[in-house]
Each structure stands twice: as structure tokens, then as C-alpha cells.
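Just passing along the structure, written as C-alpha cells.
In this view, the complex is presented without one of its protein chains, the others remaining in place.
Now for chain A:
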Amino acid sequence: MVEIDLNHIYKRYANAEENNYAVSDFDLHIKDKEFIVFVGPSGCGKSTTLRMIAGLEDITKGELIIDGKYENDTAPKDRNIAMVFQNYALYPHMTVFDNMAFGLKLRKYDKDKIKEKVDYAAKVLGLTEYLDRKPAALSGGQRQRVALGRAIVRDAPIFLMDEPLSNLDAKLRVSMRAEIARLHQELHTTTIYVTHDQTEAMTMADRIVVMSMGEVQQIGTPKEVYESPKNKFVAGFIGSPSMNFFDVHYKDGIVTDSEGLTLKLPEGRSKVLDEAGYDDKDVTLGIRPEDIHAEGAMEETFPEATVESEVVVSELLGATSMLYSRVDGTEFVAIVDARDYHKPGDKVRLTFDLNKAHFFDEKTTDAIR
């Protein structure tokens, strides 16, 4: 049973300028057994936050509370945390057993206890028959599992993982992702997992913390951040390929852009914009590639949200195909049924499902709700 509270945490590095925080006002309550993912572009403060929780970086301002106890000044070894780093390495001269046992030996655990913990971890990870091998005689995936085993034997109620898969090839990454998810289901260890890969975040997290430039942009389940992004950054960062954005002018239920795009909004959507005071204002329209359709049925439902466009680039991806298209000067990408695949240069009628569209304030970039 463990809960973590990050109360308005700030970090400024020693050599940084006065008001230049690497992390600002990070506020999060993590529930027991939760799998939390910090995601965001390079330099947004993910590792810094994780390392403050681990005790490896000092907290400049704010409180870290673990199970009701103030932990800002607790030494890293006393925090009951196991950390898995990006560059999973093993001691080359030690066997798999000794690699996993090493941290416990340092902590003077007795032999039987160590054997019990290592055997358990090996069993969970399917490494039992490799315990006597040296790292050089293991595959990449097995080595990565030993690295996880080194964390599991600690029996810590909190796992911190900093991009543990980012140096693996794509295939191994997918299988290790599943392995970590399975481990979490089995061990229920409260986990904070850092990645810059939104797919990893979406597939693994109970809740995602989206960060940009040291600030939390949104905290929510994968579904929440995907369906109701709080601002344009979250909308563009979550989802692949990214959401399409159009700078448009909104007036009397219709949006237009300077490149010749004209779309009529469904009544429900225009009402929200009207009530929020955006009539006759510039706004940003966002629409996901999967919400742009090529079927005729869609056009019948939304004739005034249909545009005649030209395919610029297209990719066939099994059941779906991706169309990078253009209406006059405006480019966007649509994911459509494989049957609606078109070659570059083809003219195709595409319908925007505007009930699924998002609108953002042009200046603050906040979602208009």
C-alpha cells in the first residue's frame, strides 16, 4: 500500500537563471498500484521530476509526500524505491543470479533471503534456466529482463522507470512493453514510467501526465487526454498521426480559412463557440485524421463539411490507408478505409466529422468548451 503526493513541486538547477525552472508547479496525487506515465518532448522535465522522487535531485520548492510522510530530505536508499534506467547494463563478470542479487548483497541480506527473492524474480521473468549464465551469453531481450529483475528483487513498493525501452529495437520494444504491463498486473507495484513516446504512454498508462517545457499540461486517463485534450499542445502530442490544425475564422456557424476552406458546423458545436463568445473571432480548429472520412454515407450526413481535395501522398497500411491531402493551400492527413485508397494526384471528396472536432483559443491555445 503506497500513495505518492507531489505538492506543487519546483526544480531549479544550480547553474540556471533566477526564474528558470526545469520543472514548475508539478502537482499530482498517485494512487496505490497505479501505473503513471510521464510523457512529453525532450527537455520537458520528465527525468528531473522522476529523479526528485527518487531523491537523486533536490526539490527546490514544494513537498514530496509518500504514504503521508514528508520525504523531501529522505536519503534515496531509504525511500523504498527501485529505479530502472534507460541504459540497462549488467555487470559483465557476474552471472545472472549475481547481477540480480548484487543490490541485496550490498544491503547485507542473508543468503537464503537473497536466493528466495532472486528465484522468485527469475520465475516471474522466465529466467530460471539462465541464472548461471553471464550477460554476454544472453539475448537483448533476456538482458533487459535481468535489468527488470534487479529492480523486482528489491521488493520496493514503487518502481521508477526512465525510458527503459528507448534503446531497444522496435520489435523488442513492443514485446518488452507487454512484459512490463504484465509484470504490473502481477506485482501491482505502483509505477512511474517516463517516455517521450506517446504510443507507449497510451498503451501502458492508467493515467498519463503530459508535460511541456517544465509544466504539466494535462493529467488524465489515455481516453481523457485523447478525447478531451485541454489545450492544443496535448491535442497535437497525443495521437498518431497528429491531429490536423487549421487557423480559421468563425462566424455565424461557419468556419473559413484564408486558403479557401469553408465548413459549416453542426448546431451543437456552433452553440458552444457562440456561448463562449467566439462569434466573428479567429480560432484554431483541430480534427484527428481518423475523423476525416471518404465514404459517401458521411457526405450525405454532412454535405456542408465535405471538401473536394487532392491527394498529395498516400500510404496503404493493411486495413486502413493514410491520405495526405490538400484543399487549395491547406494540407491535412486523413486515415480512411483501405477501400478508399487513392493515388497521389487523385481528386477525392473528404468529409470532416465536425462533431468530433476540437476548437482552441488562438492566443492561449486552451480548448474551448
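In this text, a contact is a pair of C-beta atoms (placed from the backbone, for glycine too) under 8 Å apart; a residue touches a chain by one contact, two chains touch by 3 or more; residues count from 1.
Everything below uses one rule, namely that contacts and distances are computed from a predicted model.
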Inset, instruction - Select, from "Sarcosine oxidase subunit delta", "Regulator", "Cysteine desulfurase" or "Alpha-ketoacid dehydrogenase subunit beta", the UniProt-recorded name of the complex's unshown chain. - result: "Regulator"
Legend entry - Residue among A:117, A:150, A:269 or A:293 that touches the chain left out of view: A:150
Inset, instruction - Kindly state which of the options A:41, A:296 or A:344 is in contact with the chain not pictured. - result: A:41
Inset, instruction - Looking beyond the chains shown, say which of A:85, A:109 or A:324 touches the absent one. - result: A:85
Inset, instruction - Would you mind spotting which of A:8, A:31, A:93 or A:171 touches the chain that isn't drawn? - result: A:93
Inset, instruction - Would you mind spotting which of A:2, A:56 or A:276 touches the chain that isn't drawn? - result: A:56
Inset, instruction - Pick out the residues on chain A that sit against the missing chain. - result: 12-18, 20, 41-43, 51, 55-58, 60, 75-77, 83-93, 102-103, 106, 150, 212-214, 233, 236-237, 242, 245
